[in-house]
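Missing here: one protein chain of the complex. Every other protein chain is in place.
Which chain is which? They are A, B and C, in the order written, and residues in each are numbered from 1.
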Amino acid sequence: MCINDRFIGGTELKQSIYTVESNKLIASNVYEIVLSGDVSSIVSPGQFVNIKLDGLFLRRPISVADYSADSLTLLIKVIGEGTEALAAMKEGEKLDLLTGLGNGFDLGKGSKSPLLIGGGIGCAPLFMLCKQLCDGGTKPTVVLGFNDKSEIFYEEQFKSLTPNVIITTVDGSGGVKGFATDVIANIDYDYFYTCGPEPMMRAVSKAVVTDGQYSFEERMGCGFGACMGCSCKTKTGSKRICKEGPILESGDIIW
Amino acid sequence: MCINDRFIGGTELKQSIYTVESNKLIASNVYEIVLSGDVSSIVSPGQFVNIKLDGLFLRRPISVADYSADSLTLLIKVIGEGTEALAAMKEGEKLDLLTGLGNGFDLGKGSKSPLLIGGGIGCAPLFMLCKQLCDGGTKPTVVLGFNDKSEIFYEEQFKSLTPNVIITTVDGSGGVKGFATDVIANIDYDYFYTCGPEPMMRAVSKAVVTDGQYSFEERMGCGFGACMGCSCKTKTGSKRICKEGPILESGDIIW
Amino acid sequence: MVNTKVNLCGIEIDNPVIPASGTFGFGYEFAEIYDINILGTFSFKGTTKQERFGNPTPRIAECTAGMINSIGLQNPGIDAVIKEELPKLKSCFHKPVMANVSGFSLEEYAYVCAALDKEPQIGWIEVNISCPNVTKGGMDFGTSEEAAASVTKAVKKATTKPVIIKLSPNVTNIASIASACEAAGADGISLINTLLGMRIDLRTKKPVIANKMGGFSGRAIFPVALRMVYQVKKAVKIPIVGMGGISSARDVIEMMLAGACAVQIGAENLINPFACKEIIESLPDEMNKWGIKDISEIVGGAH
Partner (left out) sequence: MVNTKVNLCGIEIDNPVIPASGTFGFGYEFAEIYDINILGTFSFKGTTKQERFGNPTPRIAECTAGMINSIGLQNPGIDAVIKEELPKLKSCFHKPVMANVSGFSLEEYAYVCAALDKEPQIGWIEVNISCPNVTKGGMDFGTSEEAAASVTKAVKKATTKPVIIKLSPNVTNIASIASACEAAGADGISLINTLLGMRIDLRTKKPVIANKMGGFSGRAIFPVALRMVYQVKKAVKIPIVGMGGISSARDVIEMMLAGACAVQIGAENLINPFACKEIIESLPDEMNKWGIKDISEIVGGAH
């Protein structure tokens, strides 16, 4: 093995086969898939897996929403062929995954009252992050923004971790009416973590008053740093969303 | 519908889904697959089906070896990706077939003592032919040629139809030693039907003393007459192996 | 209710879905399995002056997501097409048909087009200057601007029907060839014909196709076809018929966004004889899914 400072996450890429333990529709167009298999390469929240699907060439990147000793949970929003195929997976079926991808959130940024801001399916990786923050003894405030009531997921799961969970919906059909960013001003926090559609994160960047971390998406060729398909310009040079990302620190981002 | 003299078989093309009832290895590299489903388009022995397989573009043409009211039997020799996939099919799995393909053997050639000559997997379509001839009251003589004992299949099935079954093997490990064509000279027959590798059928054409019918193979694009991929020059003009064939009459063939 | 009608060189067709030449015979074969009058139109088997048996077999090879063919323009010749095929077609197809024409010299192209000019059921003449499966002429006409223009001029003189020139994708600059055809009077451009491709049989260690190479088509070639239609759309004002790897109503929409005002379906018919029927039937739902009310409005929408 060579010394390679590009592998900043320091995790190892693994390819292995997983079994679908369950697949449930948990909100409008959103599925929760629990897989069993080797999770040894998953080391931090915000990392993702890259999934091979029959008949599709490229793998599909999906965040790890949760994991335990021998299972991992994915939350999937159906938007095209690949996510449709995932939604149709049945208990007992097999999936080929690359794991150990991405840097993951850096929890070592010592914060007493972190704020988590999720938008839509972007709430997925925040769940595992929230869990680990709670395990570490901090109770983060969580703001989860959705378009409408039908799209809300994992409200109870987040609430079972921390009392401070605020749901917003654009049309007011659930939780507070408005955007996730609308409620930030009233919250006390000294650091933040966010994941959601880029327009939302851009709004977050304007609304927040502290440093924090953002989880980005990009179309990927490989997902493990080989193709330069997912490059992004940052203040500290070009970074690969799949490798030096998907989590970038606020100070690094060129909006 | 228009009047179309090219559809000489007069059968209708159908596309439907079949269920694998059983799949057995019956000789070295040869599988017997029984499928249940709509057989209404299969009207004569020597016709074939065209099978769609996951991950392969073109369908694979396979003769109907037998059929009943709601099932059909295929005998398959593994030679490449498609036949490998067929060999791996399990009970309960589904297959997409086009049926009603090819002209089939013409049993109306009024023969009292027909001779059937099969070579290797070419014996497959002769089984249904033999059955229908026997049903019609004639007991054909059947010569089935194989390379060696391990490749012999359907010996008992043919023998249950007619007493006159001669097996030959090239290496003498089963039946009579030699080629199928070696034993023809001693047989009394007034018409013949043959299916096997082209070199064998060419040898048949030299050994026989009467008229008869040959079943040909060709690489196919469609299998139902649309692409001209399988054309063959005959004494009565160009014919499509999938449509005006696969059965050609001896007088028509240009060797 | 969505509108699937499009206008192709002055003739309105019910929908933009056209079975491609060489994969739909002379049409009546398919009339046995469904009512082909649901089609926009169809392009019949490439017709030449003389009868042709075509190339030796094997003429077909399997590829990942596609196939190679080397038919070599097997057809009964223009006289038999007019005397035998067209009357049969008339009994089952009641719309204008697209005649696909090939030749080995300017004279042959002109001869066949002149003969077809008198046939009332012929709506368009699609001139194939791009068949990779014939040795003289054929492909060569499609690989230079001058040759493409000279064929265009020759056939335009021979017929009053709209002339659609079918281009070869095996060229460095497809847009300049399309422009040359437009300048020479073409009424439309159709593309792409097959990509030149090859497979080798590991058992024999020789090419699968008797003629060694052949025309590669099917789903695999869609991104190349789409790109070329997009490039040609930038270069010409005349209507474009887009094809290459289309296998679904989704693909039809994508090809029309690139610039095609109608599309053709080739290899897909061979593996699914009901492909065109299924595509036509699913097109309205697919249009609704993407918020398209009138299919002709999306032509070139991606530019």
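As a convention for this text, a residue touches a chain if its C-beta (ideal position, glycine included) is under 8 Å from a C-beta of that chain, and two chains touch if they have at least 3 such contacts.
As the structure is a prediction and not an experimental result, all values here were calculated from the model.
Here the chain not displayed is in touch, across the complete complex, with A, C.
Listed residues C:N15, C:T47 or C:N170: the one in touch with the omitted chain is C:N170.
In the full complex, the hidden chain is touched by chain C at residues 61, 63-66, 68, 143, 170-172, 195-200, 202-203, 205-207, 212-213, 216, 219-224, 226-227, 230, 245, 250, 253-254, 257-258, 290, 298, 301-302. Counting the whole complex, the residues of chain A in touch with the unshown chain are 1-4, 6-7, 12-13, 15, 52, 56-59, 98, 218-222, 224-233, 238.
In this section, only the chains that are shown with their structure count from here on.
With every chain reduced to the mean of its CA atoms, the largest distance from chain A is reached by B. Averaging C-alpha coordinates per chain places the centre of chain A 47 Å away from that of chain C. Chain C has its Cα centroid 35 Å from the Cα centroid of chain B. Chain A and chain B have centres, each the mean of its CA atoms, that are 57 Å apart.
Counting partners per residue, chain B has no residue that reaches two or more other chains. In chain C, no residue reaches two or more other chains under the touch definition.
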